[in-house]
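Every protein chain but one is kept in place in this view of the complex.
Chain nomenclature is as follows: A and B, assigned in order of appearance, with residue numbering initiated at 1 for each chain independently.
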Amino acid sequence: MNPIVEGLESLLDPVVGLGLLLGLLLGMLVGAFPGITATMAVALASGFTLTLEPVQGLAVLLTIYVAANFGDRVPSILVNTPGTPASIATTLDGYPMAKQGRAGLALVISAMASAIGILASMILFTAAAIPIARLALQFGPSEMFALVVFGLTVMISISSKSILKGVLAGALGLALATIGRDPITGDQRFTFGFDALSGGLDFIAIIIGLFGIAELFDQLLTHHAAKVRPISSLGRWWPTKAEYRQSGRALGVGTATGLVVGVIPAAGGDIAGLIGWDRAKRVSKNPEAFGTGSIEGVTASDSASSATLGGSLTTTMALGIPGDSVMAVMIGSMIIWGIQPGPSLFANRPELVVSITAIMVIATLASLLISLVRMKGMVKLLDVPVHYLWATILMFCIVGTYATTNNIITVVVMLVAGVVGLILKRTGFPAGPVVLGLLLGPLAESNLRRALLIDGPVGLVSSPISAVLLALAVFAIALPLVGRARAARRARRSDGDDGPAEHPGDDSSLRSTTTSKGL
Amino acid sequence: MLSSRNNVVRALTVTATAALVIAGLGACSSDADGGGGDASSFPEGDINFIVQAAAGGGSDLTSRALSAELEGILGTSIVVENRPGASGSTAMQYVADQEADGYTIGFAPVEVSMLEHLGFDVLPENYDFLGQVMFSPGVIAVPADSPYDSLDDLVEASQDEAITVANAGAGSIWEAATLGLAEESGADLTPVPFDGGAPAVAAALGGQVDAVVAGAGETVQANADGTLKILALFNDEVHPMLEDVPTAESEGYDLMFGGWGGIYAPTGLPDDVKQALSDAIAEAAESDSFSDAITPSGALPTYKTPEEFTSFVESESERFAGLLGGN
Partner (left out) sequence: MPTPDEPTRVPSVEEGLESGIDTPPGGAYLYTASIGTDAPDTTAQPNRTMEIVVAAVGLAVGLAGILLAQGIELRAETGGIDPRWWPTVLSIGSAALAAALLVAALVRPPFDRSDLETVGAGGWRRLLLATVIGAAYVAGWQLVGYLGATVVFLALLVWVFGGRGWKTIVLFPVITTGFTYLLFHTLLKVPL
């Protein structure tokens, strides 16, 4: 029988339909809950899906994977707390939009961008999984190092107010990431004899603290009853034609970034979202709006981080190497079902590849539909009186963080990160670079040292991929610095003297927007 | 922590109720004061099973498969708790700190004999070992287009230029295995630690390193697809999934390295509880459904009695002390 027909036919099973529904529900829920990730939900669900048929089980697991990628955007936009690390970049513009009363619009745009990102990546998966996966294997330590150096340049563009403060915040993130065991020799660094620190600081706890708790604490501190306005009463839900047109370029750049980053093992939606946001800002006609509630910013970050899903699936299915942590769990389940991912899967079981693609597409469309339908209810949650909202956010952040390790120390780390985040926020240091440093620091150091172990210093530039990426990184640092210096000189010439906000290293064009959130 | 506390409370309640009933029937019972001390009454509540890795990994899979069997044999619920973090030391220290009443047991991975030598506060003497249940042997593999076709080729070539060997991470069993191979064969090997087994295998597939030391299960498919050549298995017998792969022993190198796993509890279990648990573990480990659950991932169901396992852990610990620097 034709593998396409066979693959689609296996989805007609009512159990598959039920599995999809269950996956949707569970995925949306865990995605939206800060702390619990899709990995955890898939791991727990794989316990009971093992008794199902492979396609039925895959329907549950893949749908959780997809739906969580929609659910996690909701708290990012509404309360500045990424539901999972993949939606970190969504907070950059999504939360400012919500603050301006455009939460509904941000949610709609985010869901659409995510859906398009996933669908584009699935086209790539069906069309060219095996050759792409082979290409991904070219990414060794020296290429990874070059990519990460390039990723670190994003710090400059998310430091909207002062490059100096932004880079210093980035250095803090890089430094925090060195706590724990050295990646190459295993020696302890800055653990002060505590075994609990030897695994490093828990990344999810830090982002919940820096984003969610810090924002909550700032609200507690600065709440002015007289100024309160219910945000759900404001704004449109659907983008205008002009807004669709405006987001086109960001969508293209974001999706392309996500496709590339997704295929590379060890780089996932969190990194892709930030790089995609930065790339879109560089090519945008309104770069100064990025970080202040730009539709383009939300489009770019969400299409980029979602487009990594198909890429991860590609490396997983075509190489048998898990593309991300969810896929690592899923490979375990597949092996027990007797499905061995690898190049031979595409030759021997084409109908299964068709089923997987179909499940991913259906799950994406269903998640999009649910996201659009339940938007209003979600935004209405923000209308409940502040005492409920504040108490619930604080409690959910604590319980969600606890669930990542089942260890109360992680909660303490999260709360401390919240206090540090509040101090950073009040003193004008953006949280974005800290998280970027935490994400990329260990990758930068370990891949550099691995590359040196393998080939010595020559290896870093002898590979064409890494040489090109390193050159791009140099440009990415040099160009905005030159641009800022020139703009500052022009501003000084025309102003004659410094305004109260004038500062060396400040981008005067950025300062014109007063709502810049410092993220 | 909390759930164990709840369980103690629950166990106390159950024990107290049972004691009342028995007393009412005229029988004599003085065991209403603790969570089980009587062989005939153990277990009387849920047993917590601590796993040092996150849900979804090999340790978790083995633990859940074994727990499912144990539930039937012991006739009680077994709650699997994942306490990942800090190379597994978080879970190990947690188990060591629990009351030795048999209601907290855990998965004892090979790291329990290694962490002490990596500077962690994890000592094998803090545990009662209740039996080994699995062994997942390691392999050394090279990219398909590699000039080396046997372990001897590789060892010989390393005399001219050091061979780079990827492994799953600093302080991992596969790094230790690489060091062990270098020591045994006199080869000049440079271990290159990656962040997990999959990236290490990927580095070999992509040809960034000359070879990789990894678990048999992680390399079986690539070997079958012809993208990776497995040169040798670090075990004394041929692996059922890799029947053409010679053992290191048959190549002239006496090497046995792998990720093993068993069950442990905090030290000082009452003898009857220990007996009840180890009997149940023996039965579970030798059941067909347990073996069916763990073999697809390349693990071998391997049972050792508590005595054998305890001395095995000691000898492994001594071996790793030599390989890992011993401080």
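Operating definition for what follows: contacts are C-beta pairs under 8 Å (C-beta built on N, C-alpha and C of every residue); 3 or more make two chains touch, one makes a residue touch a chain.
Note that the coordinates shown come from a computational prediction; the quantities given were computed from them, not determined experimentally.
Although one chain is not drawn, the whole complex shows that of A:184, A:280 or A:417 it is A:184 that touches it. Contact with the chain that does not appear here is found for just one residue of A:125, A:217 or A:290, A:217. Considering A:50, A:128 or A:171, the position touching the chain not shown turns out to be A:171 (whole complex). Only one of the listed residues, A:20, A:40 or A:146, touches the absent chain: A:40. Residues 29-30, 33, 36, 40-41, 44, 78-79, 98-101, 161-162, 164-165, 167-168, 171-172, 174-175, 178, 182, 184-190, 217-231, 234, 382-396, 398-399, 402-403, 406, 408, 411-412, 415, 419, 422-423, 425-429, 445, 448-449, 452, 498-505, 511, 514-518 of chain A touch the missing chain (whole complex, contact as defined above).
Along chain B, the points of touch with the absent chain fall at residues 1-3, 5-6, 48, 79-81, 325, 327.
Operating definition for what follows: only the chains that are shown with their structure count from here on.
We define each chain's centre as the mean of its Cα atoms; on that basis chain A and chain B are separated by 34 Å.
By the touch rule above, chain A contacts chain B in their complex via residues 39-40, 42-44, 46-47, 137-141, 181-186, 188, 195-199, 202, 265-266, 319-322, 328-329, 332, 335-336, 338, 340-344, 405-408, 410, 442, 446, 450, 453-454. Across the interface of their complex, chain A is touched by residues 1, 54-58, 60-61, 64, 81-87, 89-90, 93, 118-122, 164, 169-171, 190, 192-195, 198-199, 201-203, 205-209, 217, 220-222, 224-225, 227, 293, 296-297 of chain B.
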